[in-house]
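Part of the complex only, each chain left as placed.
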Amino acid sequence: MRNRRGAVELELRNHLTDLRLIGLGVVRVDGKEVPLEQVVLMSDEGPVWRGERLSRECPVAFEQRRTLCLRAEIPPLGEGEHRVEVELECGLHGPVSLHVTEAIEEGHPEPDSRIPRSPEDDYTEDIVRCRRDYAEAWTGARLEHVASHSFDAGHARNSCEHFTGVAQVPLGIAGPLTILGENAHGAYLIPLATTEGAMVASYNRGIKVLNEAGGAVCTVLDDAMQRSPVFVFESAKAGREFTTWVRTNQAAIAEQAESTSRVATLQDIEAYQVSRMVFLRFNFTTGDAAGQNMVGKAVFAALLWIREQYPAIRASFLDGNISTDKKSSQLNILRTRGKRVVAEVVIGKELLLSRMRTHVRQLVQVQRITTEGSNLAGSHNNGSQSANALAALFIATGQDVGALAESAAGRLYMEETSDGDLYASITLPALVLATHGGGTGLPTQRECLEMMDCYGRGKVRRLAEIVAGVVLAGELSLACALSSTLGSEEWVASHEHLGRNR
Amino acid sequence: MRNRRGAVELELRNHLTDLRLIGLGVVRVDGKEVPLEQVVLMSDEGPVWRGERLSRECPVAFEQRRTLCLRAEIPPLGEGEHRVEVELECGLHGPVSLHVTEAIEEGHPEPDSRIPRSPEDDYTEDIVRCRRDYAEAWTGARLEHVASHSFDAGHARNSCEHFTGVAQVPLGIAGPLTILGENAHGAYLIPLATTEGAMVASYNRGIKVLNEAGGAVCTVLDDAMQRSPVFVFESAKAGREFTTWVRTNQAAIAEQAESTSRVATLQDIEAYQVSRMVFLRFNFTTGDAAGQNMVGKAVFAALLWIREQYPAIRASFLDGNISTDKKSSQLNILRTRGKRVVAEVVIGKELLLSRMRTHVRQLVQVQRITTEGSNLAGSHNNGSQSANALAALFIATGQDVGALAESAAGRLYMEETSDGDLYASITLPALVLATHGGGTGLPTQRECLEMMDCYGRGKVRRLAEIVAGVVLAGELSLACALSSTLGSEEWVASHEHLGRNR
């Protein structure tokens, strides 16, 4: 008998005969009855029943010499012996009463993972419910809303193991935002999945001024997805020779890498050496997929081939961390990861003043000062809130939200034009996006992509342009709030009004 | 008449008398009939009806001298004149037939935002549906799943403006993970909301080895939330004098700042000067809220007071970007943002070999090499995938996902102990978390927090410990995959098997 978090567990071993449990009668600990909804039966294989759910229709087999774990959700018991009484209803055999007196055992704190799984199909309604039951039993939480997904669990098959339900994230819409891009052209409604009050409203203010200025001019500059194996040699000199060999054999390496996919195309290989280690950074285009896995496979194939060809390699690893997958880095700012995209706008001085209550020179000045702050901090983004838009769009459209780490890098640049108007731009150097594969096909995410005509093949550059435009809107909105004479008041007030009230 | 994205729009002005539209009859463009489900009516105020939904029960008022916009979702029309025929069914007045011949007008591409809003209550079922109709009409997308939220829209009141539905993110569970912390103690089931295949499984592998090693020892080292105003002076010397003044008057400043909230407590004020600009970084504790807004209000109050007291300030702005809110920065790595938390474990060499098929020395070596790669790249995290766990946990538990930008910083550290075992730790220096306020109270998010006994006041340090433990599990999992002899093969294979299939 052991104290667990929120419960006491007791092992019941069947010394009698094979039983079919169809119900629990009374359960008592030290004479005190435990309500049946606080009692759970757990088997080694994982499935678990709440006491109240056992029934003749849904019996549990309790074979001879097997053990079940009875879990009573009661406060921890003190040291010493405790008496537990359990009445099992056993169909044919009738009720069986157990009376156990056992001491609380200390030791290894908790059992290992026993999350229910189905080896055949882990996305059936049954197994998902079973996991939810298990989670509810184990944790004491009720998962009513988590259970309320509107789609078939099978949709999550390639997106999420141990699927148990959904997190529902509120979705607001902003816009329409006019994008003047090469792939996006027109006005787009923007789905933003967020829990941060004031955020959608802030973006909407920026969108208004962008629209009045004619829209955001958006351009994808570059496109590259990476995996970066590292190779270790006997000496630095051997490393240098390897680098030369790689440069000479790039075509053959590309052939190996590209054999793994119809889409991934190797653009070039960067090589960086420190000590006797050579870090290669393979840059691919990956069509409309974000491509991290596609590229992983491609580089793995290349790596196997390279190892065969080049016996002087002492060790190699599939990623030496300069990819820099799921991480913010200076290297990504220099050398694109995902899409490098710029959104630009020229806003007339009168429009800026009337709509945003700030002067061009004041705004440019503030932006210059906050750029100093950003430099002091050693920050990878000198704007205000790129990550807000990205988070909301990533969740809404089924992007890899972990890639926000690298995608949130950005460079805001403003200047006064010779006409005294505002030129503003945001450069996103490492925007990891997909319109195909991954989470993009999940029902709500697909709907959000469709809202922007961005679902499926041939759409990822359009999405990149729209995303950049939205980010620019948010930067303008907050920069103007910061800069306007009454700016700070407004900003605080907007959070006060719209956001969390504490 | 104008070409829009995916549609052609025509303005209909009522020159007759007040009408009540109860249906649309035939709509023809250049003689060709347009299916009614491709026709939308839009008014200035925003509400919008699909042609097929008009009915006697749900009529539309079309008053004299008002204009409606008829939107036909057909391919763009060429230059020159086009003939449009519309039959309106008008209740009392009977059918009204309109025959219009108009040229396609070029010019300003799209109208400004007209997203429906309700000034009284913007979270009623009606207005939410109305927005959804508008979005569907505007974009041509169907928002069936987005509409399927299991909770009342009012729940989103402080989280999301223009609430229109939900993004449903698949939720898997991992664990239970044993945490040996000061606030978390025991085994916790971990809810992970993700669309990235193989991710939950990867974390589960790491959790298994952590559990077998006795669990993750987790410690919150520090706690600080910032807002960082900047002050501009006549000269650098005046800036220096101001810094001295701030240090002398810190107690009075704290009083002003803390007057705005019962929770926010000023810990200290950092001061950094460049040129004649002084950047202050206010560090607060904010209880169980993430606290960005709370701290914004507090600093704004302090700023107003400081400006009154110190007339030599030439300009000041509420944030000079060293906060560094929603941004990754070196400063956060040095000086905590949110929680600074460490998860540690010692894993026996046999366990590592049997469970993870790698040797301690090999693993330490790989970690040393990838740390070099991380340094080369100028990365803010030298591990593999902290951001994956954080993204999944942030979505599941209603955190501010934009704060992933700063939270994803991390420092993985491994060494061989004198016994030849593995010491591994992850330090998360800027983990922005809440268990109260913001998105934490949303229904699914609250359920996920409750799964970990982390909902509400007094729980945020527990959550921080659990999060750090999960991150450590993922780092171990991937580092071992990278390091094991067959590691790369396994890693690729796990994505192949579980992840996106392309």
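All chains are identified by letter, namely A and B, in their written order; residue positions are counted from 1 within each chain.
Note that a residue touches a chain if its C-beta (ideal position, glycine included) is under 8 Å from a C-beta of that chain, and two chains touch if they have at least 3 such contacts.
It should be emphasised that the depicted structure is a prediction, and the values quoted were computed from it without experimental measurement.
Here 2 identical chains are displayed in place, and the whole complex they belong to in this file is assembled from 4 copies in total.
Quick note on the criterion: only the chains that are shown with their structure count from here on.
Think of subunit A turning onto subunit B: fitted on CA atoms, that turn is 180 degrees, to the nearest 5. Subunit A and subunit B, compared by their mean Cα positions, are separated by 10 Å.
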